[in-house]
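Sending over a structure as C-alpha coordinates; questions will come in a sec.
Only a single protein chain was left out; the remaining protein chains are all shown in position.
Let's look at chain A:
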Amino acid sequence: MPVIQSEIDVHSPDFAKNRQAMLTAVASFREVEQQCLHKACEAKAKFDKRGQLLPRERLNLLLDAGAPFLELSSLAGYKLHDDKDGTQAGGGIISGIGYIAGVRCLINASNSAIKGGTISPSGLKKTLRLQQIAFDNKLPVVTLAESGGANLNYAAEIFVEGARGFANQARMSAMGLPQITVVHGSSTAGGAYQPGLSDYVVVVRGKAKMFLAGPPLLKAATGEVATDEQLGGAEMHAQVAGTAEYLAENDADGVRIAREIVAMLPWNAQLPTRVKPGYREPLYPADELLGLVPADAKKPYDVREIIARIADGSEFLDFKNEFDNQTICGHLRIEGQSCGFIGNNGPITPQGAAKAAQFIQLCDQSNTPILFFHNTTGFMVGTESEQQGVIKHGSKMIQAVANARVAKLTIVVGGSYGAGNYAMCGRGLDPRFIFAWPNSKTAVMGGAQAGKVLRIVTEEKHAKQGKQADPQMLDMLENVTAQKLDSQSGALYGTASLWDDGLIDPRDTRKLLGYLLDICAEADMRPLKANSFGVARF
(Lines give C-alpha, C1' and ligand atoms only; values in the text may rest on other atoms or scores of the structure.)
Protein backbone atom coordinates (compact mmCIF):
# COMPACT_ATOMS: atom_id res chain seq x y z
CA MET A 1 0.00 0.00 0.00
CA PRO A 2 1.27 3.49 -0.80
CA VAL A 3 2.66 5.35 2.17
CA ILE A 4 2.05 9.06 2.54
CA GLN A 5 5.21 11.12 2.74
CA SER A 6 4.50 14.16 4.85
CA GLU A 7 5.62 17.42 3.33
CA ILE A 8 5.05 19.49 6.43
CA ASP A 9 8.08 21.06 8.06
CA VAL A 10 7.39 20.48 11.73
CA HIS A 11 10.18 22.86 12.68
CA SER A 12 8.87 25.81 10.71
CA PRO A 13 7.54 28.98 12.39
CA ASP A 14 4.22 28.40 10.64
CA PHE A 15 3.88 24.97 12.19
CA ALA A 16 4.63 26.40 15.63
CA LYS A 17 2.06 29.15 15.10
CA ASN A 18 -0.59 26.70 13.92
CA ARG A 19 0.15 24.42 16.82
CA GLN A 20 -0.22 27.26 19.27
CA ALA A 21 -3.55 28.26 17.74
CA MET A 22 -4.85 24.68 17.94
CA LEU A 23 -3.64 24.25 21.51
CA THR A 24 -5.49 27.42 22.44
CA ALA A 25 -8.64 26.04 20.85
CA VAL A 26 -8.23 22.76 22.71
CA ALA A 27 -7.55 24.56 25.97
CA SER A 28 -10.66 26.66 25.59
CA PHE A 29 -13.05 23.71 25.47
CA ARG A 30 -11.10 21.76 28.07
CA GLU A 31 -11.47 24.75 30.35
CA VAL A 32 -15.24 24.68 29.92
CA GLU A 33 -15.21 20.97 30.77
CA GLN A 34 -13.12 21.68 33.86
CA GLN A 35 -15.42 24.45 35.01
CA CYS A 36 -18.36 22.08 34.71
CA LEU A 37 -16.47 19.45 36.72
CA HIS A 38 -15.63 21.95 39.43
CA LYS A 39 -19.16 23.21 39.56
CA ALA A 40 -20.39 19.65 40.10
CA CYS A 41 -17.75 19.05 42.77
CA GLU A 42 -19.13 21.94 44.79
CA ALA A 43 -21.96 19.60 45.75
CA LYS A 44 -19.50 17.06 47.23
CA ALA A 45 -20.04 18.04 50.86
CA LYS A 46 -23.79 17.91 50.46
CA PHE A 47 -23.67 14.46 48.86
CA ASP A 48 -21.18 13.17 51.45
CA LYS A 49 -23.45 14.31 54.21
CA ARG A 50 -26.38 12.45 52.69
CA GLY A 51 -24.24 9.36 52.30
CA GLN A 52 -24.41 9.66 48.53
CA LEU A 53 -21.84 9.52 45.79
CA LEU A 54 -21.51 12.31 43.26
CA PRO A 55 -22.81 11.39 39.81
CA ARG A 56 -19.28 11.16 38.40
CA GLU A 57 -18.25 8.94 41.31
CA ARG A 58 -21.21 6.67 40.60
CA LEU A 59 -20.26 6.59 36.95
CA ASN A 60 -16.65 5.67 37.62
CA LEU A 61 -17.66 2.98 40.04
CA LEU A 62 -19.98 1.57 37.39
CA LEU A 63 -17.28 1.45 34.72
CA ASP A 64 -14.51 -1.13 34.47
CA ALA A 65 -11.45 0.64 35.80
CA GLY A 66 -9.11 1.73 33.07
CA ALA A 67 -11.34 0.62 30.20
CA PRO A 68 -11.89 3.27 27.54
CA PHE A 69 -14.81 5.61 28.04
CA LEU A 70 -16.14 7.87 25.35
CA GLU A 71 -18.07 10.69 26.89
CA LEU A 72 -20.81 11.98 24.63
CA SER A 73 -22.12 15.53 24.22
CA SER A 74 -20.43 16.69 27.39
CA LEU A 75 -20.98 20.33 26.46
CA ALA A 76 -24.55 20.03 25.18
CA GLY A 77 -26.54 23.10 26.14
CA TYR A 78 -23.43 25.18 26.83
CA LYS A 79 -24.68 28.73 27.49
CA LEU A 80 -28.10 27.81 26.18
CA HIS A 81 -31.38 27.88 28.10
CA ASP A 82 -30.68 27.53 31.84
CA ASP A 83 -26.87 27.38 31.51
CA LYS A 84 -26.26 31.06 32.05
CA ASP A 85 -22.51 31.07 32.63
CA GLY A 86 -21.40 27.91 30.86
CA THR A 87 -20.58 25.98 34.03
CA GLN A 88 -23.67 23.81 33.84
CA ALA A 89 -23.28 22.41 30.37
CA GLY A 90 -24.15 18.80 29.62
CA GLY A 91 -27.93 18.98 29.61
CA GLY A 92 -28.18 17.53 33.12
CA ILE A 93 -26.76 14.15 32.06
CA ILE A 94 -23.27 12.68 32.03
CA SER A 95 -23.20 10.04 29.36
CA GLY A 96 -21.04 7.98 27.15
CA ILE A 97 -20.08 4.57 25.89
CA GLY A 98 -17.98 2.47 28.21
CA TYR A 99 -17.45 -1.02 29.53
CA ILE A 100 -19.31 -2.57 32.43
CA ALA A 101 -18.12 -6.03 33.41
CA GLY A 102 -16.57 -6.34 29.97
CA VAL A 103 -19.78 -5.37 28.14
CA ARG A 104 -19.89 -2.19 26.13
CA CYS A 105 -22.90 -0.15 27.22
CA LEU A 106 -24.44 3.24 26.75
CA ILE A 107 -24.41 4.93 30.12
CA ASN A 108 -26.43 7.87 31.38
CA ALA A 109 -25.92 9.36 34.80
CA SER A 110 -28.22 12.14 35.92
CA ASN A 111 -26.03 15.05 36.85
CA SER A 112 -27.82 15.62 40.13
CA ALA A 113 -24.88 17.68 41.37
CA ILE A 114 -26.21 20.44 39.10
CA LYS A 115 -29.74 21.72 39.63
CA GLY A 116 -30.83 18.35 41.00
CA GLY A 117 -30.39 16.75 37.59
CA THR A 118 -33.27 18.65 36.01
CA ILE A 119 -33.65 18.35 32.27
CA SER A 120 -33.50 21.35 29.96
CA PRO A 121 -34.46 21.37 26.25
CA SER A 122 -30.82 20.52 25.47
CA GLY A 123 -31.02 17.64 27.92
CA LEU A 124 -34.03 16.24 26.12
CA LYS A 125 -32.32 16.61 22.75
CA LYS A 126 -29.27 14.86 24.18
CA THR A 127 -31.36 12.05 25.66
CA LEU A 128 -33.00 11.40 22.32
CA ARG A 129 -29.66 11.43 20.54
CA LEU A 130 -28.23 8.96 23.08
CA GLN A 131 -31.18 6.68 22.55
CA GLN A 132 -30.53 6.85 18.82
CA ILE A 133 -26.94 5.83 19.48
CA ALA A 134 -28.15 2.86 21.52
CA PHE A 135 -30.51 1.82 18.72
CA ASP A 136 -27.95 2.21 15.95
CA ASN A 137 -25.20 0.45 17.86
CA LYS A 138 -27.27 -2.14 19.72
CA LEU A 139 -25.95 -1.10 23.12
CA PRO A 140 -27.49 -2.05 26.45
CA VAL A 141 -28.41 1.09 28.36
CA VAL A 142 -27.52 1.66 31.99
CA THR A 143 -28.98 4.72 33.68
CA LEU A 144 -28.04 6.10 37.08
CA ALA A 145 -31.11 8.19 37.79
CA GLU A 146 -31.63 11.06 40.16
CA SER A 147 -33.49 13.84 38.48
CA GLY A 148 -35.98 16.45 39.41
CA GLY A 149 -37.56 15.95 35.99
CA ALA A 150 -38.08 18.69 33.43
CA ASN A 151 -36.97 22.22 34.20
CA LEU A 152 -40.39 23.85 34.49
CA ASN A 153 -39.10 27.12 33.07
CA TYR A 154 -38.88 25.31 29.74
CA ALA A 155 -41.84 22.96 30.24
CA ALA A 156 -43.49 23.91 26.98
CA GLU A 157 -40.37 23.10 25.02
CA ILE A 158 -40.00 19.73 26.66
CA PHE A 159 -43.43 18.38 27.49
CA VAL A 160 -44.79 17.09 24.20
CA GLU A 161 -41.50 16.00 22.66
CA GLY A 162 -40.48 14.41 25.96
CA ALA A 163 -42.80 11.50 25.27
CA ARG A 164 -40.43 10.41 22.51
CA GLY A 165 -37.90 9.35 25.10
CA PHE A 166 -40.42 6.98 26.68
CA ALA A 167 -41.52 5.64 23.31
CA ASN A 168 -37.85 4.95 22.52
CA GLN A 169 -37.47 3.06 25.79
CA ALA A 170 -40.48 0.92 24.97
CA ARG A 171 -39.09 0.19 21.52
CA MET A 172 -35.62 -0.63 22.86
CA SER A 173 -37.16 -3.18 25.17
CA ALA A 174 -39.00 -4.66 22.20
CA MET A 175 -35.92 -4.58 20.02
CA GLY A 176 -33.99 -6.66 22.55
CA LEU A 177 -31.82 -4.00 24.15
CA PRO A 178 -31.80 -4.42 27.94
CA GLN A 179 -32.18 -1.23 29.94
CA ILE A 180 -31.01 -1.14 33.53
CA THR A 181 -31.75 1.77 35.80
CA VAL A 182 -30.47 2.45 39.28
CA VAL A 183 -32.66 4.98 41.07
CA HIS A 184 -30.32 6.88 43.38
CA GLY A 185 -32.71 9.59 44.46
CA SER A 186 -35.73 11.48 43.34
CA SER A 187 -37.20 10.31 40.06
CA THR A 188 -40.67 11.69 40.16
CA ALA A 189 -43.62 12.57 37.97
CA GLY A 190 -42.51 12.18 34.35
CA GLY A 191 -39.14 11.07 35.67
CA ALA A 192 -40.76 8.02 37.24
CA TYR A 193 -41.51 6.57 33.83
CA GLN A 194 -37.83 6.42 32.96
CA PRO A 195 -37.19 3.64 35.53
CA GLY A 196 -40.73 2.38 34.99
CA LEU A 197 -39.94 1.70 31.35
CA SER A 198 -36.58 0.11 32.15
CA ASP A 199 -36.24 -3.66 32.10
CA TYR A 200 -34.31 -3.88 35.36
CA VAL A 201 -34.78 -1.42 38.21
CA VAL A 202 -32.51 -1.10 41.23
CA VAL A 203 -33.60 1.22 44.04
CA VAL A 204 -31.39 2.62 46.77
CA ARG A 205 -32.90 2.17 50.20
CA GLY A 206 -33.92 5.39 51.90
CA LYS A 207 -32.95 7.48 48.86
CA ALA A 208 -34.94 6.43 45.82
CA LYS A 209 -38.27 8.14 45.39
CA MET A 210 -40.59 7.37 42.53
CA PHE A 211 -44.12 8.69 42.49
CA LEU A 212 -46.41 10.49 40.14
CA ALA A 213 -47.27 13.08 42.75
CA GLY A 214 -45.24 13.97 45.81
CA PRO A 215 -46.76 14.82 49.20
CA PRO A 216 -47.44 18.52 48.44
CA LEU A 217 -49.10 17.89 45.09
CA LEU A 218 -51.04 14.97 46.54
CA LYS A 219 -52.37 17.06 49.38
CA ALA A 220 -53.36 19.78 46.95
CA ALA A 221 -54.99 17.34 44.55
CA THR A 222 -56.88 14.95 46.82
CA GLY A 223 -56.24 16.07 50.36
CA GLU A 224 -54.45 12.81 51.22
CA VAL A 225 -51.49 13.15 53.56
CA ALA A 226 -48.67 10.68 52.97
CA THR A 227 -44.89 10.49 53.37
CA ASP A 228 -42.33 10.21 50.61
CA GLU A 229 -41.51 6.68 51.69
CA GLN A 230 -45.15 5.59 51.63
CA LEU A 231 -45.72 7.11 48.24
CA GLY A 232 -42.63 5.89 46.52
CA GLY A 233 -39.75 4.86 48.73
CA ALA A 234 -37.32 2.15 47.74
CA GLU A 235 -38.77 -0.44 50.11
CA MET A 236 -42.32 0.28 48.93
CA HIS A 237 -41.31 -0.27 45.31
CA ALA A 238 -39.25 -3.35 46.06
CA GLN A 239 -41.70 -4.99 48.48
CA VAL A 240 -45.17 -3.79 47.60
CA ALA A 241 -45.55 -2.13 44.21
CA GLY A 242 -42.97 -4.30 42.50
CA THR A 243 -41.66 -1.43 40.39
CA ALA A 244 -38.14 -2.36 41.44
CA GLU A 245 -36.46 -5.73 41.17
CA TYR A 246 -33.44 -5.07 43.38
CA LEU A 247 -33.05 -3.21 46.66
CA ALA A 248 -29.63 -1.65 47.21
CA GLU A 249 -28.26 -0.38 50.50
CA ASN A 250 -26.47 2.68 49.15
CA ASP A 251 -25.20 4.24 45.94
CA ALA A 252 -22.18 1.97 45.65
CA ASP A 253 -24.32 -1.08 46.29
CA GLY A 254 -26.79 0.01 43.60
CA VAL A 255 -23.96 0.40 41.13
CA ARG A 256 -22.65 -3.00 42.16
CA ILE A 257 -26.02 -4.59 41.42
CA ALA A 258 -26.18 -2.89 38.02
CA ARG A 259 -22.73 -4.29 37.24
CA GLU A 260 -23.83 -7.75 38.26
CA ILE A 261 -26.93 -7.59 36.09
CA VAL A 262 -24.80 -6.61 33.10
CA ALA A 263 -22.27 -9.31 33.93
CA MET A 264 -25.07 -11.87 33.83
CA LEU A 265 -26.23 -10.85 30.34
CA PRO A 266 -24.73 -13.32 27.89
CA TRP A 267 -24.00 -10.28 25.75
CA ASN A 268 -20.47 -10.96 24.59
CA ALA A 269 -21.08 -14.68 24.31
CA GLN A 270 -23.64 -14.05 21.57
CA LEU A 271 -21.17 -12.33 19.30
CA PRO A 272 -19.42 -14.36 16.66
CA THR A 273 -15.71 -14.54 17.37
CA ARG A 274 -13.97 -11.64 15.74
CA VAL A 275 -10.41 -11.95 14.59
CA LYS A 276 -8.77 -8.63 15.26
CA PRO A 277 -5.95 -8.16 12.79
CA GLY A 278 -2.64 -6.76 13.86
CA TYR A 279 -1.73 -3.28 12.68
CA ARG A 280 1.01 -0.73 12.58
CA GLU A 281 0.85 2.71 14.13
CA PRO A 282 1.05 5.71 11.80
CA LEU A 283 4.57 6.74 10.83
CA TYR A 284 3.99 10.27 12.09
CA PRO A 285 3.04 11.15 15.67
CA ALA A 286 -0.50 12.23 16.49
CA ASP A 287 0.92 15.27 18.22
CA GLU A 288 1.76 16.74 14.82
CA LEU A 289 -1.95 16.99 14.03
CA LEU A 290 -1.88 20.15 16.13
CA GLY A 291 0.36 22.02 13.70
CA LEU A 292 -1.19 20.96 10.40
CA VAL A 293 -4.22 23.18 10.26
CA PRO A 294 -3.30 26.74 9.29
CA ALA A 295 -4.14 29.22 11.99
CA ASP A 296 -5.55 31.30 9.16
CA ALA A 297 -8.64 29.37 8.06
CA LYS A 298 -8.33 30.79 4.53
CA LYS A 299 -5.11 28.91 3.87
CA PRO A 300 -5.61 25.48 2.32
CA TYR A 301 -3.74 22.34 3.34
CA ASP A 302 -3.59 18.75 2.16
CA VAL A 303 -5.93 16.46 4.10
CA ARG A 304 -3.46 13.63 3.38
CA GLU A 305 -1.29 15.19 6.07
CA ILE A 306 -4.05 14.26 8.52
CA ILE A 307 -4.33 10.77 7.03
CA ALA A 308 -0.58 10.28 7.50
CA ARG A 309 -1.16 10.78 11.23
CA ILE A 310 -4.24 8.63 11.73
CA ALA A 311 -4.00 5.72 9.28
CA ASP A 312 -2.28 2.41 10.05
CA GLY A 313 1.26 2.71 8.74
CA SER A 314 0.31 6.09 7.18
CA GLU A 315 -0.92 4.05 4.24
CA PHE A 316 -3.54 5.42 1.88
CA LEU A 317 -4.87 4.05 -1.42
CA ASP A 318 -5.86 7.21 -3.28
CA PHE A 319 -8.99 6.89 -5.43
CA LYS A 320 -9.32 8.79 -8.72
CA ASN A 321 -6.91 11.49 -7.68
CA GLU A 322 -6.15 12.33 -11.30
CA PHE A 323 -9.82 12.92 -12.04
CA ASP A 324 -10.36 15.44 -9.22
CA ASN A 325 -7.97 16.50 -6.51
CA GLN A 326 -10.25 18.71 -4.44
CA THR A 327 -12.36 15.93 -2.94
CA ILE A 328 -9.99 13.25 -1.67
CA CYS A 329 -11.28 9.67 -1.61
CA GLY A 330 -9.45 6.47 -0.85
CA HIS A 331 -8.96 3.49 1.42
CA LEU A 332 -7.07 3.23 4.67
CA ARG A 333 -7.11 1.19 7.84
CA ILE A 334 -7.63 2.25 11.42
CA GLU A 335 -6.39 -0.33 13.94
CA GLY A 336 -6.67 -2.95 11.24
CA GLN A 337 -10.21 -2.05 10.20
CA SER A 338 -10.60 -1.10 6.54
CA CYS A 339 -12.42 2.17 5.86
CA GLY A 340 -13.28 4.43 3.01
CA PHE A 341 -12.11 7.98 3.53
CA ILE A 342 -13.54 11.17 2.06
CA GLY A 343 -11.89 14.50 2.80
CA ASN A 344 -11.62 17.93 1.27
CA ASN A 345 -8.71 19.85 -0.14
CA GLY A 346 -11.01 22.60 -1.36
CA PRO A 347 -14.54 23.14 -2.65
CA ILE A 348 -16.50 20.19 -3.97
CA THR A 349 -16.41 20.35 -7.76
CA PRO A 350 -18.92 18.58 -9.99
CA GLN A 351 -16.17 16.03 -10.74
CA GLY A 352 -15.39 15.70 -7.04
CA ALA A 353 -19.07 15.10 -6.23
CA ALA A 354 -19.37 12.45 -8.93
CA LYS A 355 -16.18 10.77 -7.75
CA ALA A 356 -17.31 10.79 -4.10
CA ALA A 357 -20.78 9.46 -4.97
CA GLN A 358 -19.20 6.58 -6.87
CA PHE A 359 -16.75 5.91 -4.06
CA ILE A 360 -19.56 5.83 -1.50
CA GLN A 361 -21.43 3.28 -3.60
CA LEU A 362 -18.31 1.13 -3.79
CA CYS A 363 -17.95 1.26 -0.01
CA ASP A 364 -21.60 0.32 0.36
CA GLN A 365 -21.13 -2.55 -2.08
CA SER A 366 -18.19 -3.97 -0.13
CA ASN A 367 -19.65 -3.16 3.30
CA THR A 368 -16.81 -0.80 4.15
CA PRO A 369 -17.41 1.91 6.76
CA ILE A 370 -16.85 5.47 5.54
CA LEU A 371 -15.02 8.30 7.29
CA PHE A 372 -15.95 11.84 6.36
CA PHE A 373 -13.47 14.57 7.25
CA HIS A 374 -15.05 17.99 6.72
CA ASN A 375 -12.95 20.90 5.61
CA THR A 376 -14.86 22.55 2.82
CA THR A 377 -16.29 25.91 1.94
CA GLY A 378 -19.01 24.03 0.07
CA PHE A 379 -19.74 23.25 -3.55
CA MET A 380 -17.88 25.08 -6.31
CA VAL A 381 -19.86 28.03 -7.60
CA GLY A 382 -19.70 29.86 -10.93
CA THR A 383 -20.93 29.49 -14.46
CA GLU A 384 -18.54 26.75 -15.37
CA SER A 385 -19.47 24.71 -12.34
CA GLU A 386 -23.19 25.26 -12.81
CA GLN A 387 -22.93 24.30 -16.46
CA GLN A 388 -21.06 21.16 -15.52
CA GLY A 389 -24.09 20.17 -13.44
CA VAL A 390 -22.89 20.83 -9.92
CA ILE A 391 -26.47 20.64 -8.62
CA LYS A 392 -27.02 17.32 -10.34
CA HIS A 393 -23.76 15.83 -9.16
CA GLY A 394 -24.04 17.35 -5.68
CA SER A 395 -27.53 15.90 -5.35
CA LYS A 396 -26.28 12.48 -6.33
CA MET A 397 -23.53 12.74 -3.75
CA ILE A 398 -26.07 13.64 -1.05
CA GLN A 399 -28.24 10.78 -2.26
CA ALA A 400 -25.32 8.37 -1.98
CA VAL A 401 -24.42 9.59 1.52
CA ALA A 402 -27.99 9.40 2.77
CA ASN A 403 -28.61 5.93 1.44
CA ALA A 404 -25.30 4.19 2.05
CA ARG A 405 -25.99 1.28 4.38
CA VAL A 406 -22.57 1.20 6.01
CA ALA A 407 -21.36 2.92 9.15
CA LYS A 408 -20.66 6.59 8.48
CA LEU A 409 -18.37 8.41 10.86
CA THR A 410 -17.87 12.11 10.55
CA ILE A 411 -15.15 14.36 11.91
CA VAL A 412 -15.42 18.08 11.34
CA VAL A 413 -11.76 19.07 11.15
CA GLY A 414 -12.17 22.51 9.62
CA GLY A 415 -14.90 24.41 7.82
CA SER A 416 -18.22 22.77 7.16
CA TYR A 417 -20.05 25.26 5.05
CA GLY A 418 -23.17 25.26 2.96
CA ALA A 419 -24.26 22.14 1.17
CA GLY A 420 -20.76 20.84 1.84
CA ASN A 421 -22.01 20.11 5.34
CA TYR A 422 -24.76 17.95 3.88
CA ALA A 423 -22.72 16.19 1.22
CA MET A 424 -19.98 15.39 3.72
CA CYS A 425 -22.49 13.71 6.03
CA GLY A 426 -23.18 16.41 8.59
CA ARG A 427 -25.63 15.85 11.42
CA GLY A 428 -28.69 16.08 9.15
CA LEU A 429 -27.50 13.11 7.12
CA ASP A 430 -27.46 10.87 10.20
CA PRO A 431 -23.90 9.67 10.50
CA ARG A 432 -23.52 6.93 13.13
CA PHE A 433 -21.29 9.36 15.03
CA ILE A 434 -20.08 12.86 14.43
CA PHE A 435 -17.34 14.66 16.34
CA ALA A 436 -15.63 17.98 15.80
CA TRP A 437 -12.22 19.48 16.31
CA PRO A 438 -12.32 22.65 18.42
CA ASN A 439 -11.15 24.86 15.52
CA SER A 440 -14.04 23.78 13.29
CA LYS A 441 -16.78 26.00 11.91
CA THR A 442 -20.20 24.97 10.75
CA ALA A 443 -22.51 27.37 8.94
CA VAL A 444 -24.48 27.92 5.80
CA MET A 445 -21.71 30.28 4.69
CA GLY A 446 -18.92 32.37 6.15
CA GLY A 447 -20.02 35.39 8.19
CA ALA A 448 -18.23 37.83 5.86
CA GLN A 449 -19.91 36.35 2.81
CA ALA A 450 -23.31 36.45 4.46
CA GLY A 451 -22.80 40.10 5.38
CA LYS A 452 -21.77 40.90 1.81
CA VAL A 453 -24.74 39.02 0.37
CA LEU A 454 -27.20 40.99 2.48
CA ARG A 455 -25.41 44.24 1.62
CA ILE A 456 -25.62 43.57 -2.11
CA VAL A 457 -29.25 42.47 -1.92
CA THR A 458 -30.15 45.63 0.04
CA GLU A 459 -28.22 47.86 -2.34
CA GLU A 460 -30.06 46.30 -5.26
CA LYS A 461 -33.43 46.77 -3.56
CA HIS A 462 -32.65 50.43 -3.04
CA ALA A 463 -31.37 50.74 -6.59
CA LYS A 464 -34.62 49.28 -7.97
CA GLN A 465 -36.47 51.98 -6.09
CA GLY A 466 -34.03 54.47 -7.56
CA LYS A 467 -32.62 55.31 -4.20
CA GLN A 468 -29.11 55.36 -2.88
CA ALA A 469 -28.62 53.19 0.25
CA ASP A 470 -27.00 54.85 3.26
CA PRO A 471 -23.43 53.44 3.28
CA GLN A 472 -23.33 53.60 7.11
CA MET A 473 -26.52 51.55 7.31
CA LEU A 474 -25.06 49.07 4.81
CA ASP A 475 -21.84 48.77 6.84
CA MET A 476 -23.82 48.08 9.98
CA LEU A 477 -26.02 45.53 8.26
CA GLU A 478 -22.98 43.74 6.88
CA ASN A 479 -21.17 43.68 10.22
CA VAL A 480 -24.08 42.61 12.36
CA THR A 481 -24.95 39.81 9.96
CA ALA A 482 -21.35 38.62 9.85
CA GLN A 483 -20.99 38.72 13.62
CA LYS A 484 -24.21 36.85 14.27
CA LEU A 485 -23.34 34.10 11.84
CA ASP A 486 -19.79 33.79 13.12
CA SER A 487 -20.93 33.60 16.73
CA GLN A 488 -23.23 30.75 15.79
CA SER A 489 -20.77 28.80 13.71
CA GLY A 490 -18.00 28.06 16.20
CA ALA A 491 -17.27 24.61 17.54
CA LEU A 492 -18.58 25.36 21.03
CA TYR A 493 -21.86 26.68 19.68
CA GLY A 494 -22.17 23.63 17.45
CA THR A 495 -21.55 21.13 20.19
CA ALA A 496 -23.86 23.04 22.54
CA SER A 497 -26.56 22.71 19.87
CA LEU A 498 -25.87 18.98 19.49
CA TRP A 499 -24.72 19.36 15.90
CA ASP A 500 -22.10 16.83 16.91
CA ASP A 501 -21.60 14.20 19.61
CA GLY A 502 -18.75 16.09 21.20
CA LEU A 503 -15.57 18.06 20.66
CA ILE A 504 -12.32 16.18 20.59
CA ASP A 505 -8.67 16.96 20.92
CA PRO A 506 -7.25 16.35 17.39
CA ARG A 507 -4.65 14.07 18.96
CA ASP A 508 -7.46 11.72 20.03
CA THR A 509 -8.80 11.32 16.49
CA ARG A 510 -7.29 7.94 15.74
CA LYS A 511 -8.24 6.48 19.13
CA LEU A 512 -11.75 7.80 18.74
CA LEU A 513 -12.11 6.27 15.28
CA GLY A 514 -10.69 2.97 16.50
CA TYR A 515 -13.25 2.91 19.26
CA LEU A 516 -16.17 3.94 17.05
CA LEU A 517 -15.31 1.49 14.27
CA ASP A 518 -15.19 -1.32 16.79
CA ILE A 519 -18.57 -0.31 18.19
CA CYS A 520 -20.03 -0.27 14.68
CA ALA A 521 -18.46 -3.57 13.66
CA GLU A 522 -19.70 -5.26 16.81
CA ALA A 523 -23.21 -3.85 16.37
CA ASP A 524 -23.40 -4.97 12.76
CA MET A 525 -22.62 -8.53 13.79
CA ARG A 526 -24.85 -8.66 16.82
CA PRO A 527 -28.03 -10.67 16.60
CA LEU A 528 -30.84 -9.25 18.74
CA LYS A 529 -33.83 -11.21 19.91
CA ALA A 530 -36.71 -8.86 19.34
CA ASN A 531 -40.19 -9.15 20.78
CA SER A 532 -43.37 -7.25 20.03
CA PHE A 533 -44.24 -5.21 23.08
CA GLY A 534 -41.12 -5.02 25.17
CA VAL A 535 -40.79 -6.83 28.49
CA ALA A 536 -43.67 -6.04 30.79
CA ARG A 537 -43.61 -5.68 34.53
CA PHE A 538 -47.03 -6.96 35.59
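Rule of thumb we're sticking to: contacts are C-beta pairs under 8 Å (C-beta built on N, C-alpha and C of every residue); 3 or more make two chains touch, one makes a residue touch a chain; residues count from 1.
Heads up, the rule we're going with is that contacts and distances are computed from a predicted model.
Engineer: Report the protein name recorded by UniProt for the chain absent from the figure; options are "Phosphate transport system permease protein PstA", "Chemotaxis protein CheA", "Biotin carboxylase" or "ABC-2 family transporter protein".
Structural biologist: "Biotin carboxylase"
Engineer: Just one of A:Ile8, A:Ala25, A:Leu70 or A:Ala491 touches the chain that is missing; which is it?
Structural biologist: The single option touching the absent chain is A:Leu70.
Engineer: Per the definition of touch given earlier, which of A:Gly232, A:Gly330, A:Gly502 or A:Gly534 contacts the omitted chain?
Structural biologist: Among A:Gly232, A:Gly330, A:Gly502 or A:Gly534, only A:Gly502 touches the chain that is not shown.
Engineer: In terms of residues, what is the contact footprint of the unshown chain on chain A?
Structural biologist: The list for chain A reads 33, 37, 51, 56-57, 59-61, 64-71, 74, 94, 99, 101-103, 204-206, 235, 239-240, 248-250, 252-253, 255-256, 259, 268, 335, 502, 504-505, 508, 511-512, 514-515, 518.
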